[in-house]
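Missing here is one protein chain; the remaining ones are kept as they sit in the complex.
Moving on, here comes subunit A:
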Amino acid sequence: GPLLERRLMDVRLRELPLWVTTRDFSPQALLRGAQRAWDSYYNKYINVKKGGPAGVSMLLAGYCFLSYAWNYQHIKRYRWRKYH
């Protein structure tokens, strides 16, 4: 179909920059996108009858990863070896 309505996974690699320019990057659209992402994650992993540790543990793992990434410049100073 037309480029505008395809989702990310259906876009070919060479059309990716063009596709990115067609997206709407206003704050409302970003918020809507974030809300939809959260809703799909929530409904898939948390809003079920018999959930498990998976739903929350993935969020915690993501949090750990993000906080490590944001503090990487500071942690880099405590390496054990200078040359790798």
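Points worth noting:
Please note the rule applied: contacts are C-beta pairs under 8 Å (C-beta built on N, C-alpha and C of every residue); 3 or more make two chains touch, one makes a residue touch a chain; residues count from 1.
As a convention for this text, contacts and distances are computed from a predicted model.
The listed options are "Ribosomal RNA-processing protein 42", "KAT8 regulatory NSL complex subunit 3", "Auxin-responsive protein" or "ATP synthase subunit b", and the UniProt record of the chain not shown names that protein "ATP synthase subunit b".
With the whole complex as reference, residues 27-28, 31-32, 34-35, 38, 42, 44-58, 61, 64, 68, 75-76, 78-81, 84 of subunit A touch the missing chain.
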